[in-house]
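A single protein chain has been omitted; all remaining protein chains appear in their positions.
Then we have chain A:
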Amino acid sequence: MMADDKENLRAVWDGKIPVCFTLATDEVFTAEQPEPMFLMLPRVSYLPLVTDKVNRHFIRYVDPDDHGEMWLEDEGQPLKWHNPIGVLFDMAEAESRLPWTLTVHFQRFPEDELFHCSSKEVVESYFMSMVKEADCLKHNSRIIGNMQKRDHKQLWLGLQNDKFEQFWFVNRKLMVHSEGEMFRHIPFRIHWGDRHFIQKLIKPVSADGNAVTLGDLLRETVPEILPKEDSDASSHRVIIQGCVLPPEVPLQWLSEHLSHPDNFLHICVLSA
């Protein structure tokens, strides 16, 4: 790993979002109103991994006989815990309203919109599946398949405990490619509105040997969001890890540097 590479990876890992949690007013059971709670949440983590404190703080104020699994809502939209926090934040277009204010619920779990998450093991299993799918796309599962169970554990614990070194010690093996031999395909998901994400097979190098860029990927997958030929104004913004990137960035570089810990490049499409 080059030194400046590491700096990039570190910067991505350290990305944090200021969040204010409040309990849904109709779920306050006690006479005393709960104070809001403020936390800096890592972009690359998952809500159930970083909201234990929120749960402990607010659960004292709800009906002890009538509450279920905690879930979070942003302006009427239940937040899907299985997406990385940064993706949720970018899709919510919340950078203009910081801190990002989320409503905490313990009742009326939106069964039709969220998966249950009874424990951190559920997140672990979801996360590891994503990593495996990514390696299937990148290396035909060769690398993840050759890893020891303890490497998998280290990857997970690195993420869960916010340990950059521990995580990357294993994750860099998943990012290897030798000179001239890039990833087979780039693991990516395009999130756009309420739609299901878009995922396709895209190679990092074209048939004629050129690097495939972010622009190429967008042309291939979501051509309707690109500026029309007769105007420069684009109707959409494309955001990765909170950043707008030039279309000429090669996908291989993006995949190695701006992927989430699940090894997927999460691309958010928003209206301009």
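In the analysis below, a contact is a pair of C-beta atoms (placed from the backbone, for glycine too) under 8 Å apart; a residue touches a chain by one contact, two chains touch by 3 or more; residues count from 1.
In this text, contacts and distances are computed from a predicted model.
Visitor: Select, from "Ubiquitin-like protein ATG12", "General transcription and DNA repair factor IIH subunit TFB4", "Proteasome subunit alpha type" or "Growth hormone-regulated TBC protein 1", the UniProt-recorded name of the complex's unshown chain.
Guide: According to UniProt, the chain not displayed is called "Ubiquitin-like protein ATG12".
Visitor: Among the options A:Ile198, A:Ala211, A:Leu245 or A:Leu270, which residue touches the chain absent from this view?
Guide: Of the candidates A:Ile198, A:Ala211, A:Leu245 or A:Leu270, A:Ile198 is in touch with the missing chain.
Visitor: Out of A:Leu88, A:Val104 or A:Met130, which is the one that touches the chain we can't see?
Guide: Among A:Leu88, A:Val104 or A:Met130, only A:Met130 touches the chain that is not shown.
Visitor: Looking at A:Gly145, A:Pro227 or A:Pro247, which makes contact with the chain not pictured?
Guide: Checking the options A:Gly145, A:Pro227 or A:Pro247, the one contacting the hidden chain is A:Gly145.
Visitor: Would you write out the residues of chain A that touch the absent chain, in ascending order?
Guide: 82, 111-113, 115, 125-126, 128-130, 132-133, 136-137, 141, 144-145, 185, 193-203, 207, 220, 223-224
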